[in-house]
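Have a look at the structure that comes next, please.
Here the complex is missing a single protein chain, while all its other protein chains stay put.
Labels run A and B following the written order; every chain starts at residue 1.
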Amino acid sequence: MRVVTTRSALSRTGVIAGFAVLALTASACGSSSTPASSSSSTSSSSSSAAAPASSGSAPASSPAASGAPASSASSSSAAPSGGSASGDPKTATSAADLGGMDALVTAANKEGALNVIALPPDWSDYKDVIAGFQKKYPGIKLTSAQPDVSSAVEIQTADTTKGTDKAPDVFDLGAAVTLASLDHFAPYKVAAWNDIPDANKEATGLWVNDYTGVMTIGYNADVLGKDMTSINDLKNPSLKGGVALDGDPTAANEGLLAVVFAGLANGGSLDDISKGVDFFKSLKAAGTLSTAKASLQLVSGGKINAIVGWSFNQLPITAAGGANGFTWKTFVPAGINLGSFYNQTINKDAPHPAAARLWEEYLYSAEAQNFWLKGGALPILYSAMQKAGTVDATSAKSLPVVQGDIQQMTADQTKKADAYIKANWAKAIS
Amino acid sequence: MSAGTGQAGPAEAKNFGGPGDTPVDADALTQVAMEYPMAPEIAAGSAPRKLRAAARRKQAIIRRIVITLVALFMILPLAGLFDFSTRLLNGKRTWRSWSTVFHFSQLTAAAPDLIAGFKITMALCLVTAVLTVALLVPTMTWIRLRAPHMSKLVEFICLLPLTIPAIVLVAGLGPVYRGIAHTLGTGNIWLCFIYVILALPYAYRAIDTGLAAIDVKTLSEAARSLGSSWSRVMLKIILPNIRAAVLGASFLTIALVLGEYTVAYLLSKSNLSVALFNLGLSASGDPRLTAAVSLILLIFGFVVMFGFSLIGSARREKKVKK
Partner (left out) sequence: MTSQTSLAQPAPAPSTGGGGRLQRMKSGVGTAPFLAYTALFLLVPTLIVVIGAFQGTGASFSLGNFRELLSSGPILQSLGRSLVLSLVSGAIGAVIGAVVAYFLSTAPPGGLLRKLVTAASSVLAQFSGVMLAFAFIFSFTGRTGLVSRTLNSWFGVPLADVNYFSTLTGLIIVYAFFQIPLMVIIFLPAVDGIRPQWREATESLGGSTWVFWRRVAGPLLTPSFLGALLLLFANAFSAFATAAALVGLGAPLITLQISQALTSETGLGAPNLAKAEALVMVVIVAIVMAAYYAIQKRSSKWLG
């Protein structure tokens, strides 16, 4: 009997409990939603103010984007006569489309925000680049998300956050991911477009090379006890388990190029990286290969004694050495100038399209290019800036030593190298 | 029932004899006694005292040794981290990183979103813990009482978040959080929804062990037969009896939220861990800073937890007095 009476009562409480949960959720949402949603709505409304045609329903970007071209076509046809009349920043392919640099700055300021992604502060001195942009355009709040993720994750984040005000506005991508993600980009030509060699950009401006490092070996000279003279010094027993890569070659651009680099130093070529894999196999046999990932912490803790990686990633370690009680030097085997340009692209679903374009303009200004230079990278406008006399002398001291031209892998060579690595790397190092 | 339990504290969590002011009928007590056939012997309680004392002393020694060994295993790595945070590679000591940590202006200069991250993480801790307990306790009690056939399903669902690595889950979460962005906005506080999910495996297990240790059915039916309403049964009978378990569940949830990083990071949201991580990146001239900061965070988390447990026991004592 008792069981029966409790049963009906039980189901009632179950429902009550359920309502309680819902109510709790709702109240939790309600209490804190106000600032969040208001900020998002202001930013979306300000961006749509610049783009009347796209202000339609929601910040959902793809329908807005498809509706936009018509509006930009009409407004840009009106622009020449009107002068200050501006087009849709979402589809503008140059500052002129918006009525010039000043109009771009105005539109970007109106958006008031910029989301960048995957820009580690130490990576070719992005710290100063970001600070420089913020100083120049204080009205734009710059958010640097996920500073240390891979190029592939940048695109994934764009997908997961698509249509929200947290989506990245711009990408800095490695070559393979750039070519595989063309449908994510909006074409744009910066003011310095003509100074960039044709080989370093996509014809419509979907992507543009920005900077490259040079593959180098960094090492703790105190531990090695001498200056490095050959890549075979990495087998020196004093480095014991401490030769590291910055990322696994099966997944990270930098790791893959480190293997290519070792191959070149051992008589291989860009087409045949087997010698590079063999070299790391011999490091493993010599007991000097580290399976830990390179990091400044592990270097300053004395766990990692040598790193094969980008010149601009060695620079911060060298700089940190003095204050942390070690000496970090770099070495590049003669005649090997292996580089790989990274690319600037604009997210076609950028929540702040004008700010994104302004960011690109800033990156291809002498100021930002000098920061990259200072960070140990070779910026794409370096030769043009030499001609124009805008290279900063102090920054130029960090320029990686390059004898001759930068060697770059073609898309086909990268594919081949990637396939070889995927098939042989795990075997070689286990 | 209460004979000899003068200081047998753990039993208070399972004090079947009616927590608080709920009246108890003899019927329920008899049922409890039947469920726990050892109980009558306890009431008789006439074991040889000397033997017991010797065994107790022996147990105390073993207890100390075991806890010391485990504590050593837990503390040594942290000591190593501390050692690293104060030692240069050439063996010299440095307190530079710690001085940065304790100079608030330097710290906030290095990570301006630290304060915001701290606030949002505190809010997330609270909201997530409350939501998790509110979602799980009624559901699991219900299942024990009325829907045992659902228990396996619910347990599997609760374990599911542990089977899908966060990096993959984020890919699937994209559409859900896009929906939230359109309806509620992109505020960091909405991380609470996924944090509840991430906390499920731990909270479920904690609450389940708690419920397993009491006789939910007898307790609730006893109370029901005495005319208690269901919300009263939930709040006055079930919750107090699984207090340790609910505290454990909330602790694990709060600890999870305090340290959660991957999901927030990959959803491009910010919380304390993300702010600290960024601090570590931007202050890279000082590789020891992240170690110092994460030790501080550990201590902070410990203090928060300890504070919670003190509040918990203070409230309990007050109740007992009443």
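Note that contacts are C-beta pairs under 8 Å (C-beta built on N, C-alpha and C of every residue); 3 or more make two chains touch, one makes a residue touch a chain.
Bear in mind the structure is a predicted one, so any value in this text is a computation, not a measurement.
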{"item": "Listed residues A:302, A:316 or A:379, member touching the removed chain", "value": "A:302"}
{"item": "Residue touching the undisplayed chain, where the options are B:101, B:124, B:181 or B:197", "value": "B:197"}
{"item": "Chain not shown, touching residues in chain B", "value": "4-5, 7-14, 35-38, 41-42, 44-48, 51-52, 55, 59, 62-63, 66-67, 70, 73-74, 76-81, 83-84, 87, 89, 135-136, 138-139, 142-152, 154-157, 159-169, 171-176, 193-194, 196-197, 200-202, 205-206, 208-210, 212-217, 242, 244-245, 247-248, 251-252, 254-256, 258-259, 261-262, 290-291, 294, 298, 301-302, 305-306, 308-310, 313"}
{"item": "Touching residues on chain A - with respect to the absent chain", "value": "3, 7, 10-11, 13-15, 17-19, 21-22, 25, 149-153, 156, 173-174, 176-177, 180, 240-242, 244-245, 247-253, 255-256, 289-294, 297-298, 301-304, 414-415, 418-419, 421-422, 425-426, 429-430"}
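Criterion: only the chains that are shown with their structure count from here on.
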{"item": "Contact footprint of chain A on chain B as seen in their complex", "value": "84, 88-92, 96, 123, 127, 130-131, 134-135, 138-139, 142, 145-146, 170-171, 173-174, 177-178, 181-182, 184-190, 192, 220-221, 224-225, 229-231, 233-234, 265-269, 278, 281-282, 284-288, 290-291"}
{"item": "Chain A residues touching chain B - in the complex, by the definition given at the top", "value": "2-3, 5-7, 9-14, 16-18, 20-21, 24-25, 28-29, 32-33, 35-41, 58-60, 115, 117, 120-122, 127, 144-149, 153, 156-157, 159-168, 222, 295-297, 299-302, 316, 319-320, 323-326"}
